[in-house]
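Excluded from the complex is one protein chain; the other protein chains are retained at their positions.
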Amino acid sequence: MHIGMIGLGKMGGNMRERLRRAGHTVTGYDRNPDVSDAASVQEMVAALPTPRIVWVMVPAGAITDSVVGELGGLLEAGDLIIDGGNSRFTDDARHAAELGAKGVRFVDCGVSGGVWGLENGYGLMAGGSAEDIAELMPIFDSLRPEGERADSFVHVGEVGAGHYAKMVHNGIEYGLMQAYAEGYELLEHKDIIKDVPGTFKAWQKGTVVRSWLLDLLVNALDEDPELAQVAPWVEDSGEGRWTVEEAIAEAVPMPVITSALFARFASRDDASPQLKMVSALRHQFGGHAVKKA
Amino acid sequence: MHIGMIGLGKMGGNMRERLRRAGHTVTGYDRNPDVSDAASVQEMVAALPTPRIVWVMVPAGAITDSVVGELGGLLEAGDLIIDGGNSRFTDDARHAAELGAKGVRFVDCGVSGGVWGLENGYGLMAGGSAEDIAELMPIFDSLRPEGERADSFVHVGEVGAGHYAKMVHNGIEYGLMQAYAEGYELLEHKDIIKDVPGTFKAWQKGTVVRSWLLDLLVNALDEDPELAQVAPWVEDSGEGRWTVEEAIAEAVPMPVITSALFARFASRDDASPQLKMVSALRHQFGGHAVKKA
Amino acid sequence: MHIGMIGLGKMGGNMRERLRRAGHTVTGYDRNPDVSDAASVQEMVAALPTPRIVWVMVPAGAITDSVVGELGGLLEAGDLIIDGGNSRFTDDARHAAELGAKGVRFVDCGVSGGVWGLENGYGLMAGGSAEDIAELMPIFDSLRPEGERADSFVHVGEVGAGHYAKMVHNGIEYGLMQAYAEGYELLEHKDIIKDVPGTFKAWQKGTVVRSWLLDLLVNALDEDPELAQVAPWVEDSGEGRWTVEEAIAEAVPMPVITSALFARFASRDDASPQLKMVSALRHQFGGHAVKKA
Partner (left out) sequence: MHIGMIGLGKMGGNMRERLRRAGHTVTGYDRNPDVSDAASVQEMVAALPTPRIVWVMVPAGAITDSVVGELGGLLEAGDLIIDGGNSRFTDDARHAAELGAKGVRFVDCGVSGGVWGLENGYGLMAGGSAEDIAELMPIFDSLRPEGERADSFVHVGEVGAGHYAKMVHNGIEYGLMQAYAEGYELLEHKDIIKDVPGTFKAWQKGTVVRSWLLDLLVNALDEDPELAQVAPWVEDSGEGRWTVEEAIAEAVPMPVITSALFARFASRDDASPQLKMVSALRHQFGGHAVKKA
């Protein structure tokens, strides 16, 4: 197939390459002319056969809104946009309605795999109509790992369902990472443990906790056995927050994923008014010494 | 009554004074000669009428063990020791057994009220035999606030039950403090809130959240409206940990009290290997930037 | 003063009575004609002196929207609506804008105190302009407990700030209740504790954990010492959820308040797919027996 792709960063750039290796033609556009195949979105659109298919792979929120809006003005009835970024699922219905008003089709697709996807393939979760998904299967099949389709691709439901599944995937990811990390800290603290990196390494085969994230953890300790180069400061990027918002909206208790999110908030909360207050209260009732700021 | 008291710090010193104001005679001993009534434990014991009653008010653990051991060697059958410190309830059975072997009686008593107890009176939770507790009621009645006995004194059960109740009391206290503190931080963050200290102040009368800890929180903000003098660093002193250990032993889910304890641990965990690991993992799979140590 | 009041349930009905006892005139409207002073909102509005002041005390969300909308159509420039219900703070800006378009003023006021407010007075947190708040002070002063104004009333900020403060107040309330409840369950479990109701009763005076909620807990155990009449099933009503949503929006870790909310969710989650899944997983890897549904 011949498709367009907007956004050629760590994800989009690798996806363009993986699609090309599989024999597809990709006309990519990126604000960075060094990696872009077209000088403008307009030029990219002009290069595509009809019905045009454009994969959008840009940061969620305002940038995706802007790109989808611009594309909507350039595409024609029967064309199709895939949002493969990490958009909130509630954005999808809005985009689909805006585009649908002029006959442009919309599919959302959660993409997992990170920087390793070029070689390993990506796990894909798609939302949209059965017809649109069917039409896109050659693209999806080339992006996902080889082997059984069902092991790396799912049509989750109508528009929005793909990003919802990706949101939950990332929420789970937060919990998994924090679980390993808590175990890591306890092993680091305990005097009788003489080989922390070796312990994680030995969990890679045969154990119940073996996973791809564990393999990455072993990589990280291979590169920096005491994580001396890394600050205890962790960003979060949307999906974790949205997962907890959905936990609230659906009244589902999700203590593990929420704890993982809050640990990240706390990592960036150096001033921590709450901890100052607890310290101040201990002083008030018990006369306990306060550590001075 | 005429009793001995060992440990004349913030708690014991005030309790001696409150008992004296109520007409009791107290012979106190403290390592600090400036506040001690006797030159030695032996001299204090010698000053007491028989059967001797000695209130021990020293730090839990090794120091209480040592004082109870020394007293055990000096007292005689029929004498009585009250441990009013924050001992772990499991220490009580051991102390009672050691003392019981030579006929010395033992009562444990949780004491709450902090530095305000001299004026306000103390809440008391006692463990021991009905006979021993009955004998000590004049002391307990003088230490607790005026008014209904049941509002500030309880005979919780046999030896150990008093400290168990105090342990749970302190566990609850951890949760209450953290609840107020979380609300405080959210109000501090929110731009539309123009008067955080005034908001807490206005909760003191009529609201569902009014409490003595809230009054202390208002005091703290009166003294330092932005807690500028206080570091976000909080100690913990045993009872919170023991409460969670009991949650585990009894298979009772206690997420709030445990979260409050962990928030204190995190406040002192500047290196936080776990957060370094989460950051390192994000870099591994997603190529996300890591904040350098 | 002479004001209107819409909504004469447990809260509004008591507030009308408290205002009347203080010498104010209140023309109340409620859908229930047995408690209503007017046959319709229109009739109530017609009875008020200008500029008209109407206190709205109805359930948050759709009903408040509807009442504010209807009132907006009946009032005139210079009139003033106070929303005293538990509206989400984000509703306030919308209401103020709608009403402001025709010159009707808007104030939001969080009200705490529950069914005890008639006798005790209510804690009040108001949002709005300084002029509007000043004009309403006779009403506020009559609703709040006697004594220092600052102990039970605060002007928190512009429109929305009052409900924001009330939201945080209720979030804290969730945490406080869960903290006591966890301690209660641990005491109930422990065999050496012989008098659980007596223990809570004895915490009412002198202790660090004394509070109004503790007094209510003692009332509850007085009425039903083993809570035999109560199912372990707890509703939640908005403010707890909004507090956690704000925790996420502001990146403030709030583990205690969130744990309290999730405990309520779990209380109503009998099917608990998550616990089924953990059980199924244990069976998968370890051959552990599964309890059959």
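Letters A, B and C name the chains as they come in the text, with residue numbers starting at 1 for each one.
What we mean here is this: a residue touches a chain if its C-beta (ideal position, glycine included) is under 8 Å from a C-beta of that chain, and two chains touch if they have at least 3 such contacts.
Here the structure is a predicted model, which is why all the values come from computation and not from measurement.
When the full complex is examined, the chain removed from view is found to touch A, B, C. Only one residue from A:M1, A:A231, A:V252 or A:A293 touches the chain missing from this view: A:V252.
Contact with the omitted chain, checked across C:A101, C:A130 or C:A293, is made by C:A293. Touching the chain that is not shown, out of C:V104, C:V234 or C:A247: C:V234 (per the contact rule at the top). Check B:E43, B:E76, B:E148 or B:E245 against the missing chain and you find that the one touching it is B:E245. Of A:M137, A:I172 or A:A231, it is A:I172 that touches the chain left out of the display. Even with one chain removed from view, chain C keeps its contact list with that chain: residues 10, 114-116, 177-178, 180-182, 184-185, 188-189, 212-213, 216-217, 219-220, 224, 227-235, 255, 263-264, 266-267, 270-288, 290-293. Where chain B meets the omitted chain, the residues involved are 208, 236, 241, 244-245, 247-248, 251-255, 258-259, 261-263, 265-266, 268-269, 274, 285. Looking at chain A, the residues touching the absent chain are 89, 112-114, 117, 120-125, 127, 144-145, 147, 150-158, 160-161, 164-165, 168-176, 178-180, 182-183, 185-187, 189-190, 192-195, 198-199, 201-214, 243, 246-247, 250, 252-257, 259-260, 262-263.
Here, only the chains that are shown with their structure count from here on.
When chain centres are taken as C-alpha averages, the shortest distance to the whole-protein C-alpha average belongs to C. When chain pairs are compared by their number of contacting C-beta pairs, B-C comes first. Distance between chain A and chain C, defined via averaged C-alpha coordinates, is recorded as 38 Å.
Chain A and chain B have centres, each the mean of its CA atoms, that are 47 Å apart. Multi-chain contact residues of chain C (touching two or more other chains) are listed as 208, 247, 252-255, 259, 262-263.
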